[in-house]
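Report on the following structure.
For this view, one protein chain was removed and the others were kept in their places.
And then subunit A:
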Amino acid sequence: MSFLEIENLQKRFARTTAVEQVQLEVTRGEFVSFLGPSGCGKTTTLRIIAGFESPSSGAIRLDGVDITHRPPHQRNVGMVFQSYALFPNMTVAENVGFGLKVAKKPADDIKQRVEEMLNLIKLPALGNRYPYQLSGGQQQRVALARALAIRPQVLLLDEPLSALDAKIRVSLRLEIRSIQRELGITTIYVTHDQEEALSLSDRIVVMSEGRVEQIGTPFEIYNFPRTSFVASFVGTLNILRGRVADPARGAIVIDGQEIVASRGLEHVRTGDVCSVALRPEIVSLGEAAGNGNRMQGTVEDVNFLGSIVRIRVRFKDNAISLDTFNNPSLSLPQRGQALTVSFPREAVLALEAPSST
């Protein structure tokens, strides 16, 4: 049974619709990420759940109770902000204990809970410090402890790692996930960073222009994107344009070379223009065994990216990037060199409904 229900949520500002018909059911203890570019409505949706914005229509139910019109301080929802939002006039311990003090909990209980939370975020010795005496990563951990101290029913995180540098971002996101698992708290996480969403979430809600594009597990979102937006936003993608040769077989001709897609061409006709997508890591150099697709091209560029090498191969009008793992014995192709690339039929994603020409 769903723990948090978002039903037909809509938010209109003066002339724009920020959130349109968002529908989502989150089970207890689930980690769900809202992923999308700036202005896609993910933060507005989160703010509506928190109670900072009221929806134009729709409803939010938490554990079966309608909280749509409840003020934020009566929702029992913990929130972590991008800018940490620690109270500068209070010490770390006072920040963490603030919600409990507001709830008029006994002083001993507050002290015990604050210690518990500081241990949870691995900062037990910093209770007497002020926020300005902490690093960004430490401040965000304190903000997380503060949000969790009140034992919220749902934890909301609004791009909590965006202001941190790359290394801390990775370590803190692992910490967030492990704390979430330890406490089993239902969590909604907003991010524009696909890697963050893919690595953290049980499910991802991809949003664009206020609408939900796709809801699925990270595996589904990455491997089986339903729309061209999801396909292009999540991960790096090669888009190839061609013409349908035989819909029954899934055959498409791209720059004079025929490839076969195992699905997605059910509703097209011969001669239709269509776009297909391919992940760079699914394409290999040389001829693969079996009945996979093969294309002949010329090396346009070779980029060394550390652990991987990205090779760009041009066919005619279309080009493709492929990734290969770096190793010292790898012999890299030269620019201008003719070569064959191969990829499985199942990896070809037909993206859009083709238009007849």
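Methods note: a contact is a pair of C-beta atoms (placed from the backbone, for glycine too) under 8 Å apart; a residue touches a chain by one contact, two chains touch by 3 or more; residues count from 1.
Here is the rule we go by: contacts and distances are computed from a predicted model.
S.K.: The hidden chain: which UniProt name fits, "GDYXXLXY domain-containing protein", "Fe-S cluster assembly protein SufD", "ABC transporter permease subunit" or "Lactate utilization protein C"?
M.R.: For the chain not displayed, UniProt's protein name is "ABC transporter permease subunit".
S.K.: Which residue from A:V102, A:L174, A:V253 or A:A338 sits in contact with the chain not drawn here?
M.R.: A:V102
S.K.: For the chain that's not shown, point to the residue among A:I60, A:M79, A:V230 or A:V341 touching it.
M.R.: Only one listed residue reaches the unshown chain, and that is A:M79.
S.K.: Which residue from A:I150, A:V268 or A:A350 sits in contact with the chain not drawn here?
M.R.: Considering the complete complex, A:I150 is the one touching the chain left out.
S.K.: Please identify which residue in A:L9, A:V26 or A:A50 touches the non-displayed chain.
M.R.: If we include the chain that is not displayed, A:A50 is the one touching it.
S.K.: Can you list, in ascending order, the subunit A residues touching the missing chain?
M.R.: Touching the chain left out of view, subunit A contributes residues 50-52, 71-79, 81, 83, 85-89, 98-99, 102-103, 130-132, 143, 146-147, 150, 156.
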